[in-house]
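Just one protein chain is left out here, and the rest sit where they should.
Moving on to subunit A:
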Amino acid sequence: MAAKASLKGKGKAGKGSKGSSEGSSAAKCVKEWSTWAMKKAKVITHYGFIPLIIVIGMNSEPKPQLYQLLSPDHMIIFDIKRRAGNIDRHA
């Protein structure tokens, strides 16, 4: 978004300095491409940023289970209970 705005400014300045000659078609091409790319990047960020954080979080150590995302338990203590059950069995 920031780069898009700055490229837009540079593109406009380039067009102005070249006047109405056909040499501005290259600059126009670059400008259109970058505008299209920034628009797509904005949509991708808008829809994909939170899923990206969730994917990165689910793959971090210690690896959480899927039910932990949805369960309303605060500070999941199920794991502690489960591990305590294992210790009882060993003893």
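Heads up, the rule we're going with is that contacts are C-beta pairs under 8 Å (C-beta built on N, C-alpha and C of every residue); 3 or more make two chains touch, one makes a residue touch a chain; residues count from 1.
By definition in this document, contacts and distances are computed from a predicted model.
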{"item": "Chain not present in the shown complex, as UniProt names it (candidates \"Cytosolic Fe-S cluster assembly factor NUBP1\", \"Mitochondrial import receptor subunit TOM40-1\", \"Alkyl transferase\" or \"DNA replication complex GINS protein PSF3\")", "value": "\"Mitochondrial import receptor subunit TOM40-1\""}
{"item": "Contacts of subunit A with the absent chain, listed as residue ranges", "value": "1-6, 8-9, 42, 45-46, 49-50, 52-54, 56-58, 60, 62, 64, 68-69, 72-76"}
